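One structure follows; several queries about it will come next.
Shown here: the complex without one of its protein chains, the others still in place.
All chains are identified by letter, namely A, B and C, in their written order; residue positions are counted from 1 within each chain.
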Amino acid sequence: MKTFDPDGLGEKLLRRFAGGTSRRGMLARLGTAIVAAPVFPLLPVSRAEAAKPDRSPEAKTIFARNAQTSDDTKCDYWRYCAIDGSLCSCCGGGIHTCPAGAEPSPVSWVGTCINPEDGKAYLIAYRDCCGKAYCAKCDCNNTDRETQLYTPQLNNDIIWCFGTTSMEYHCSTAVLVGAA
Amino acid sequence: MKTFDPDGLGEKLLRRFAGGTSRRGMLARLGTAIVAAPVFPLLPVSRAEAAKPDRSPEAKTIFARNAQTSDDTKCDYWRYCAIDGSLCSCCGGGIHTCPAGAEPSPVSWVGTCINPEDGKAYLIAYRDCCGKAYCAKCDCNNTDRETQLYTPQLNNDIIWCFGTTSMEYHCSTAVLVGAA
Amino acid sequence: MKSSSLATISAAALAFTLGSLGGSAAALAAPVSTDPEESDVRTLDAPKPGWFFIQRGFVIGGTLIYDSASGKLLGQVETPVLSDMALDPAGKAYYVAQSIWTKGTRGVRQDFVTVYDSAGLKVQTDIDIPGRLLVGGRKNNFIVSEDGKWGFVYNFSPASSVNVIDLARRKFAKAIELPGCADLIPNPGVGFSALCSDGSMATVAVMGVKPVITHTAPFFNATTDPVFDNFAYDKARKQLVMMTYTGLVSTAAISARPTIGEPFSIQQAAGIRKGDPAPLEVNWFPGGGQPMALHRPTNTLYVLMHKGEYWTHKDGAEEIWAVDLSAKKVTKRFGVEGKPEAIEVTQDAAPRLIVTGDDEVARVIDPATGAVLHTIEKAGSGPITVIEP
Partner (left out) sequence: MKSSSLATISAAALAFTLGSLGGSAAALAAPVSTDPEESDVRTLDAPKPGWFFIQRGFVIGGTLIYDSASGKLLGQVETPVLSDMALDPAGKAYYVAQSIWTKGTRGVRQDFVTVYDSAGLKVQTDIDIPGRLLVGGRKNNFIVSEDGKWGFVYNFSPASSVNVIDLARRKFAKAIELPGCADLIPNPGVGFSALCSDGSMATVAVMGVKPVITHTAPFFNATTDPVFDNFAYDKARKQLVMMTYTGLVSTAAISARPTIGEPFSIQQAAGIRKGDPAPLEVNWFPGGGQPMALHRPTNTLYVLMHKGEYWTHKDGAEEIWAVDLSAKKVTKRFGVEGKPEAIEVTQDAAPRLIVTGDDEVARVIDPATGAVLHTIEKAGSGPITVIEP
């Protein structure tokens, strides 16, 4: 696994997670990353999963069946299928916007949510907004495909404020990364 | 007023507020105090009050008429006529006892409350227990003869944690000082 | 750290996307239809007359910024528990006087005034000060001079003093001892005034080499009928509006030698007998932590009133009374829900009342009709602040 080509499929997704960071910058980061490679043991599992015929329940969870697309200040908004925390949309921010004075975390946990309008699955990055006291408004806790600490990038309990000047948790956004 | 005799009536009360501090120690403190004397302007007012015939409503406030003497974990316990905050009796402490790990403030605001059993007025020192996070149990806010910030020793909103190693507010006690 | 974290995510996305797509790498290599969004950060306008600010309370830090017209939350100024916020008259900054221990509930105490720019709510600097009073719910422990050049922070150690901050130079200037007095009142060109335990008003001329403190004659009784700490100051009239527990309303002309006006009873101004401190007597009394709000353009005072006996000065309101200070008449009374303990009023032509209480439910009310225009949950318990003209 350690030899997969960052210029291939990986890099496209990487750029999305970096929110438009230059390809050169991303490759540099990835170089370092391969050394640390904390989650590469994940891949075989996922690949194995990928083979299973019944592996795509996104469209069918109770959340997905009841999700709406009109109000991003409600917990049942479609992108929030795996969010945990205060919605930045209720805290002076927006679906991908931190409230004034907060700082978006460059990394996040991810979810794969269904847009009821096209029935398609989309990759969502739940970027925490950091550096301000807990907003404590519109607290949601949705758990579609949400896992435990040993798969951190799919766990929504962790304070995802890494690489920010302060790790104080304020609220969470749901940034569209792309079609899943 | 600055010349009143600390060996006289003052010193007796002083020792009570110091909670059994030696007379020598108290006199030393008082020596310093007379220099600072932040509240001596109070005295003329109080003296003036003292003359008024209708100055002693303690027995007749709505709190005093409804106070009880059996349960010091309830806001209507007689000593709590001017308390504000969490009752230490509900936080692992007692009526004059701080919970483990907390530190009683050597100074406090005061109240004059009526014991329904003998109908007499008693001077109560509301000593805060300090140095632990807010207990947030049995919150009470009683206001018999409670005043504003320019008479701080009769105001129950101030964090009365002076001379303690930490000023973090945990809970409040109601220490009997003596007959008023 | 950042690099490996990005890889963490990328691997996750990779793994997960493979999973949900059925594991064809080729499929992923193909361009994805939907473009990714960028994360961004909101910036705010300069404070507007229709805005109001509510401090959340004793447990959660923060002062929430709301638009009274929409009832919408605009953002949050970082005001830790027991801190005091003041506004830059020029609208460029929010100032927060606060006390923080290096290890949360212990360690080294740090007292400072933090300067936030009003657009980005970013920390511009911390101005260290010697200390401050730790108390909740007060509006007059940290005031800024009308020209925006000076900040005054009340300190109580428990010796009483005031820390003067040079906001232009952004540094602590000096401490002034103020025995027996508290609650700071702007005094343009002079310094500040304050209320004292002997029932007088002290005035502190700060500009000289040594501060000069003068006192008015006593005009209220600090222990039997106290003036509420949260009085209101009218810059245009240079007038302070005060109210006592019994409901006596008085004004003071603020100058180097303040003069105190004749008090009148809010109850008598409403045609009923005046408030009486005598026990057992039931009447309408003012109450709450922030029991009154002054609409300066019309010189109208809005007061939180409740039925009860004396020494119920913290009780929440059943009615709001509007007092025409010029006519010394109560011009309107209307009922209010939620037993509010704090009230403010926006200073624009069509004013909005904002009330909140222990339940932290704020209500935006049209004082012309008493109608509730917005009800806001989890808004905070106050104090409430507005933009003053």
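Note that in this section contacts are C-beta pairs under 8 Å (C-beta built on N, C-alpha and C of every residue); 3 or more make two chains touch, one makes a residue touch a chain.
Predicted model only: the values in this text are computed from it and were never measured.
Q: Can you tell me which of C:K92, C:R106 or C:K339 touches the chain that was removed from the display?
A: Once the missing chain is taken into account, the touching residue is C:R106.
Q: Can you list where subunit C touches the absent chain?
A: So the residues of subunit C touching the unseen chain are 1, 4-5, 8, 15-16, 19, 59-61, 78, 80, 100, 102-107, 110, 123, 126, 157-159, 223.
Q: Name, in rising order, the residues on subunit A that touch the hidden chain in the full complex.
A: Residues touching the hidden chain, for subunit A, are 36-42, 44-46, 48-49, 52, 54-55, 57, 59-63, 107, 131-134, 136, 141, 143-152, 154-155, 157-159, 161-162, 165-168.
Q: What does the interface between subunit B and the hidden chain look like in terms of residue numbers?
A: On the subunit B side, contact with the omitted chain comes from 8-10, 12-20, 26, 28-30, 32-40, 42-43, 45-47, 49-51, 55-56, 58, 90-94, 96-104, 106-110, 112, 121-123, 125, 127, 129, 132-137, 151-154, 162-163, 170, 173, 175-180.
In this text, only the chains that are shown with their structure count from here on.
Q: Let me check something: if the centre of a chain is the mean of its CA atoms, which chain is farthest from subunit C?
A: Farthest by centroid: A.
Q: Just how far, in Å, is the C-alpha centre of subunit C from the one of subunit A?
A: Taking the average C-alpha coordinate of subunit A and of subunit C, the gap between them is 38 Å.
Q: How far is the middle of subunit A from the middle of subunit B, if each middle is the mean of its Cα atoms, in Å?
A: Centres of subunit A and subunit B (C-alpha means) sit 54 Å apart.
Q: Where in subunit A do residues touch at least two different other chains?
A: none
Q: Quick one: which residues in subunit C touch 2 or more of the other chains?
A: Touching at least two other chains: none.
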